[in-house]
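With one protein chain held back, the other chains of the complex are shown just where they sit.
Entry: chain A
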Amino acid sequence: MGCCWGSCKEDSASQGGDASERTHLLVDPVSNNTPAQRANSDDFISRYPNSVPKKTDEQSALSRILQETATNVIDVAALDSHNLEQHEYKERTKQYQQRLMQGSGQRWNLSSPSLLVDIPMPEKVLAALPLSYADMDLISTTVLHANMALDELKVEHKEDLVVPFRIP
């Protein structure tokens, strides 16, 4: 890591020396130098215990870490502190009711007429003997035969399909 830092110093030295087309390229490594130093600040402290600029760098790096952590932390205790006002309750009630109305509108609604009629004693109807198998058999065979008959339905044409009109 010390090597990295050294090269940066070299760069900054060469930057001051000649202003060639490389000058611009050298600006970036210098500014990017800070994270590298921050990441290895312990190394720097142990190697250069008396260097003052390193310490300030370390402090800024630490404060940056602190800041980043603070932005990433969700304060759960602070979330509860927001109390709903009375008018907010009313607004939300209205909003939810509107949503409910929209939802029920899309759903099926029995108030519109349906295939069933309202009957007073459902127990009787529900407990009635189920349709006998003889009846079901009759229905299915009849429908089957009707279908077969429909399939065999054919048009028997006796006249010409194309009829010439009196064309002069």
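Some notes on this structure:
In the analysis below, contacts are C-beta pairs under 8 Å (C-beta built on N, C-alpha and C of every residue); 3 or more make two chains touch, one makes a residue touch a chain; residues count from 1.
Basically, contacts and distances are computed from a predicted model.
Matching "ubiquitinyl hydrolase 1", "Geranylgeranyl transferase type-2 subunit alpha", "Late endosomal/lysosomal adaptor and MAPK and MTOR activator 4" or "Ras-related protein Rab-36" against the UniProt entry of the left-out chain gives the name "Late endosomal/lysosomal adaptor and MAPK and MTOR activator 4".
Touching the missing chain, out of A:126, A:150 or A:163, is residue A:126. For chain A, the residues touching the absent chain in the complete assembly are 104, 107-123, 125-128, 130-131, 133-134, 136-138, 141-142, 145.
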